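Certain chains of the assembly are absent from this excerpt, and the rest are unmoved.
A and B label the chains in the order they appear, each numbered from 1.
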Amino acid sequence: MTLAGYELKTPEFAGPIEKLVELIEAKKLDSTRVSLSEVTGDFLRYLETLAAVSPALLADFIVVASRLLLIKSKALLPESELSEEEEYDIKDLETRLSIYREFKHAAIALNARYKRRAQLFARDYFLVPHGRHVVLPNGVTPQALHQQLGQLMRALEAISARERSITRRAVISIEEKMRSLVRHLETSARSKFKDLAETREEAIALFLAILHLLKDQLIDIEQSENFHDIIIKPRSPNGAL
Amino acid sequence: MEQKLKTIHALLFTYGEPLSLEKLARFAEIPKQEVGECIERLNTALMDTPFTVLSHENSFQLATRPEYASALEAALKSEVSEELTPASLETLAIIAYLGPVLRAKVDYIRGVNSSFILRNLLLRGLISRVPDPQRANTYVYSVSFDFLRHLGVRELSELPEFERYRKFLDGVRIAVSE
């Protein structure tokens, strides 16, 4: 890509914690585990819409979504044991929620003050005539200026490259899952969710992929009872997938 | 007003920008440990004037009192402040009550990468950053004098419920410090 011509954009979407608090408050719930489990569905639906608008943010949302799914699964299968690490992750999410809620109130209070328009004014910098004598710096050569700018350019490029790579990673993992799911369904008529995802990250990507494919009406899913394994089937047995 | 205070007043006036405690002591030729007390006495002496001294992170700046805001706003059309978005406000609140704070902590509390918002706030001059003394290549963020002035407070402790929030944060510090 050429160096010139890119923009540093400043998207302002709600973060995952903010979204979660919003969902909990919309249902007038407190921040308990039960509430979290109740808004999991809403959160995943939001995640789904976000994927279309700002894939760059997905990575942060997926982390929170994975913890919500953990809570949900525990609520549904009370006899299942959470590992120490999983328990820690859930506690951590709860802590963030409580901190976040405090700051939300602080932000509202700050905004009230900000809007009161009782600004204190300082004087803008003020050029005292100093007899026009110039103080030249040591070591400032054309090469030094050139080198300094080179550093700055690399930093700016790194910012935009990082943005692009986060986006790509989130999009790729979901797309890959979709593709492998479709491939899988071509060879076997029914697949179990459990067999398709080994790690938690895979499960989330798979979950999103399923949502996508459902939306595009390419698959059907079946669950005989709540919290039983999900069975995934192609929509028509010989469908052109 | 005694001479020493007048000199400090004149220095803050001419300098315009926030002046650090060290520089103030050097230029006014007073011991560093006297600066805090002098600023306090200057603030008392300025009671009947339109001015007050802001203090933040061991620096000081002369500013007008809030009751002159409307006359001054008219004179300096440019300084009308823009609205703050919810995301900016939330980030500002975290930095104001928790600062100086690492980006990692801001990210942790918001659960999202905050680099764009931080950049935006830096551009608007509402926050400032300095290299973290403990870690190379890392910055810590604080609110700026401009932020204090916009909110009409002379120091952070005048922010709403400052003590309560600080205390709360002290309670969860372990969880936050990654």
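The rule is simple: a residue touches a chain if its C-beta (ideal position, glycine included) is under 8 Å from a C-beta of that chain, and two chains touch if they have at least 3 such contacts.
All figures in this text were calculated on a predicted structure; none of them were measured in a lab.
Engineer: What are the copy numbers of each protein chain across the entire complex?
Structural biologist: Per chain kind, the total copies in the file amount to A x1, B x2.
Simple rule for what comes next: only the chains that are shown with their structure count from here on.
Engineer: Can you compute the centre-to-centre distance for chain A and chain B, using the mean CA position of each chain? Integer Å is fine.
Structural biologist: Centres of chain A and chain B (C-alpha means) sit 32 Å apart.
Engineer: Chain B touches which residues of chain A in the complex?
Structural biologist: Per the touch definition, chain A meets chain B at residues 8-18, 57, 60, 63-64, 92, 95-96, 98-100, 102-104, 106-114, 116-126, 128, 159, 166.
Engineer: Which stretch or stretches of chain B touch chain A in the complex?
Structural biologist: It is residues 13-14, 16-17, 52, 54, 61-70, 72-73, 76, 79, 81, 84-90, 92-94, 96-97, 108-113, 115-117, 119-120, 145, 148-154, 159-161, 165, 168-169, 172, 175-176 of chain B that touch chain A.
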